[in-house]
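All protein chains of the complex are present and in place, except for one that has been dropped.
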Amino acid sequence: MAVVAPASDKPAPIRRRSRLSETWLYLRQSKSGMLGLTILVFHILIALSSPLIVPFDPTDIDASLKNQSPSGEHLFGTDQFGRDVFTRVLLGGRIALVITLTATVIAVTWGGTLGILLGFLGGRIDEAVMRVVDALLAAPYILFLLLIVSSLGSSNRVLIFTLGFFYGIAVVRVARAATLDFVARDFITAARARGERRMTIVLRELLPNVMDILLVEFAMRWSWMLLAFSSLSFLGFGVSPPTPDWGLMIAESRKALQFAPWTAIFPMIALGTLVIGINLAADAVAKALGLDRTQGAPV
Amino acid sequence: MNEPFVEVNDLTIGYRNRQGQIVNVLRGVSLVMPRGGALGLVGESGSGKSTLGMALLGHLRAGSQVQAGTVRFEGVDPFALNPAELQALRGGRIALIPQNAAESLTPTMRVGDQIVEVLQFNRILVGAEARDLALELLGQVRLPQPEAMFTRYPHELSGGQQQRVAVAKALAGEPELLVLDEPTTGLDVTTQAHLLDLLAEIVAQMGTAMLYISHDLGVIARVSDRVAVMYAGEIVEVAAVTDIFARPTHPYTRGLLASIPRLTQAGIPKAMPGQPPTPGEHGTGCSFTPRCTFADGTCETVAPTLDAAAQPGQLVRCHHWQTVAKIEFSQELQQAFHKAVRKVEPEPAVELAGVEIAYTRQGLIQRLRGLPEPPATVSDITLTVHKGETLALVGESGSGKTTIVRTIAGLMLPRMGSLKFKDYDLNVGVDRRPLELRQQIQLIFQNPDASLNPRHTVAEILDQPLRLYFNLSRSERRERSIELLERVRLGPHYRLRYPGQLSGGEKQRVAIARAFAAEPQLVLCDEVTSALDVSVQAAVLDLLAELQAEHGVTYIFIAHDLALVHAFADRVAVLYQGRLCEVGSTDEIYTPPHHPYTETLLAAAPRPVPGLRPHLLGSDVPELAPPPRGCPFQRRCPRRIGSICDEEAPPWRVPVEGHRIRCHIPLDELETAQVSAAEHVIPLEPLSNSVSSN
Partner (left out) sequence: MLKLTVRRLFYSLITLLIIAVVVFVAVELLPGDTATAYLGREATPQRLASLRAELGLDRPAIERFARWFAGALRGDFGMSLARDKPVVDLIGVRLRNSLILGLSAALIGIPLALGLGIIAGLTRDRAPDLWISTAALIAMTLPEFVTATFLILVFSISLQLFPAVTVVPANAPILDLLPNLVLPIVTLTLIMVAHILRMVRTSVIDVMTSDYVQMAILSGVPYRRVVLRHALPNALLPAISITALTIGWLLGGLVIIEVVFNFPGLGTLLLDAIHTRDIPLVQGIALATAGVYVVVNLGADVLTLMLNPRLRTLRTA
């Protein structure tokens, strides 16, 4: 009667799915997430293909075509210099996308690395650095951006590194909090007790767990970064005219709002749909990964 | 018309999963409870027992729905009530005592106000009247100083006190039925015993009916007069409590009862094969078929019904219950226990001498102000563990068991004393220990959910020690990990799974495989079975015992369950507040003379034998810090002899070589008092002590 059967004599029917495909499965169930992704992909496709498809030269000035309302020839009308708004809107996201994406990669990389290290090491260094991080988050970020960009000039390189640096500060905090959450768990204790090297623990044990959070962080930071970049452009510290850029176009349209509102409306729609798309997608990805994107604020 | 008090009829509750299929958590459950009855509802995780309890209160988990069947409480269907009627039912006629009182009390409301609130809405009492009654209730659940308790916030109370407040809150509405959902799980044994005693008394006094939900058969035996056993969403057996424990008729009930370790019985109980199915993954026939030794072709295809069995009032859901009933259960139980085979060698493996460990070091300022050093968390530990031996560290929460083990593992440093493993000095942190020493000492944790990295596959988990200690190549690691998995009875196909895709028992097997991948000589086991379902516990113990026999490893085994310790350990060290009370072989620890603390623990342990009333000794007031002087157990000791206990550290007394008790009371006095107390209160279990070894 003494039956000592193996704990599992027949392989249980486990659905072997990679995490990626599982996440995708959940993501597909979210209507808003799919809408966001579609918008995002659409924007990226336009940014990639626009130089080939635009009907006009974006910087062609023609005083005779000033402030024309939308028509068959000029779908979105023309601006105060007679430039084709449709052409400029299609091209106006390219610089923003490239700069903000690069800056976001920088921000999440340095912020994530420092945050994980602080969370893992703890102690005095952690406390001191976090004081500074908290204080920097307290300072109005736009002030630093303006200060630096105004004195170093708004070259792409300056913009990328300035945005990347300042937006990484908030990532430090998020990555550290996520790390602290895992550092106390037994699998880290187990690795320590085994005598694994610290580097191994960080890379092998911690990083895969914090990665999800960093991915969501990436999407969030990217959308905030777009806001910051277009705000700088709007204030005249970003892309310099006559390069087409949404923020700049909206700023230039202000004087003509009364009689040529289309010069503002179309870039606004373009910028608005892009940031909303990113946020919808970020929300859905966070949900699919089982994380709650609780904090809306970039702090 | 005479309505039954509680009647559940063919109740099926299910939820829709992400794939859109309906998963039934409860399947055709029927149940009758008389007024004033005490029904114990036993089952493992996922058996649907809590869902059933909540259904009586008309509550479903979010997303769940009643798919079929009815619930009637005195003829009333709670699911058909409007919100106002439901409010009147809940708290007023049916009250709930939840598992985790700490999280069930609103943190921003004073304890007293929370009770007054129940009085206000269920008994329309307000003002001074409500307040007085609330104070009375606080007194009734034996909380000290009700007046002071009234104004406290939940976080200011201990776990046991919070649970008492939850009881007072439930009683406030003078309910006719109490639903208790594992109310003592997570509490220390002495606290649990006091709470169970209190509940039994109050329920008897007020004539309240109880539905007591628990996975712990010891607790169920103590509180119920009838027991319903649940498996995979169904009731598989219902009977009077004495019948369930003496003449169980369902193979699952039998297996479950045979698989729990017993206080009076040395040796590992018989493991039940397999694991309970996850909801919705039962077959078309009897859901117990894959784990059943009686199963045949019928069982796989035809679902049995719940039919009357031999005893009056006994119902069982099994095609073969008559065959099962013919086998005398007491005999089956006797044969169930087997002693682990061990080779204990005379040479010491681990030696601790005068070890003292403190969590907080005194700051410079305190030292300059000349404040006395606070007593260390763990102090004066002198212990020897022999090679191949299993030493159990026993004590309630705060006893320092885990601290000691972590210090041996090098995760903490002692403040004083010496620790040695063979010829190695253990007074250094893990990062300064040589590789071969780290390889020889391995840890297994309580909760495999936390100790296995959720982002690693089983193969990656097993790779880590293999790479670190043996520098094996990829193909060697693969080969070795398959060997290891087979050794812990998991097939090679488990290599590619993530911990999230495994059951609790499987995860713990992976954790064990990881520890043994290092080919260790000393394995530190921290409550390794307490996160597991009852029916898979014994199989894990078996596995650990086999591995010990094969590799001759030494175990230091932390546990709070004294029956489990009796099943598995060679020697036991009893700790209170980080101080040793008693050390001895398992037999010596479980027979008088005991240290009064050991006695208290043994007396309080719930046992799966109906009719036993635990013998309550001393108070259950938890202590936060050890006393600065005298005996560490002075404040709770039931055998205190006077101020000497407060003033002087007690001497070690040695009844026989290898057994020591630290107490001021002479051994013969201790023994006489304890033998008579035990005879008076605890009848011997109707089981012989004979142990069949294999």
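Order as written gives the chain letters A and B; numbering starts at 1 within each chain.
In this text, a residue touches a chain if its C-beta (ideal position, glycine included) is under 8 Å from a C-beta of that chain, and two chains touch if they have at least 3 such contacts.
These numbers come from a predicted model, not from an experiment.
Asker: Counting contacts across the entire complex, name the shown chains the missing chain touches.
Answerer: Taking every chain of the complex into account, the missing one touches A, B.
Asker: Check each of A:Leu117, A:Ala264 or A:Ala288 against the chain that is not shown and name the one that touches it.
Answerer: The single option touching the absent chain is A:Ala264.
Asker: Taking the full complex into account, find the residue in A:Thr189, A:Asn209 or A:Asn279 that is in contact with the omitted chain.
Answerer: Missing-chain contact among the listed residues: A:Asn279.
Asker: So which of B:Asp10, B:Asp77, B:Glu129 or B:Glu156 would be touching the chain we can't see?
Answerer: Here the residue in touch with the unshown chain is B:Glu156.
Asker: Given that one chain is not shown, which residue among B:Ser30, B:Gln67 or B:Asn100 touches it?
Answerer: B:Asn100
Asker: Can you say which of A:Leu146, A:Leu180 or A:Leu207 touches the chain missing from this structure?
Answerer: A:Leu146
Asker: State which residues belonging to chain B touch the missing partner chain.
Answerer: 57, 59, 62, 83, 86-92, 95-96, 98, 100, 103-109, 117-118, 121-122, 153, 155-156, 169-170, 173
Asker: On chain A, where is the contact patch with the chain that was removed from view?
Answerer: 131-132, 134-144, 146-148, 150-152, 223, 227, 230-231, 234-235, 247, 250-251, 253-254, 257-258, 261, 264-265, 268, 271-272, 275-276, 278-280, 283, 292, 294-299
Just so it is clear, only the chains that are shown with their structure count from here on.
Asker: Across the complex, what residues on chain A touch chain B?
Answerer: It is residues 1-9, 11, 14, 16, 19, 26, 29, 185-187, 189-196, 204-205, 208-209, 211 of chain A that touch chain B.
Asker: So in the complex, which bits of chain B are touching chain A?
Answerer: 18, 270-271, 273-275, 291, 293, 332, 409-411, 430-431, 433, 435, 438, 441-443, 445-447, 450-456, 464-465, 468, 488-491, 493, 496-498, 501, 505-506, 509, 514, 518, 536, 539, 542
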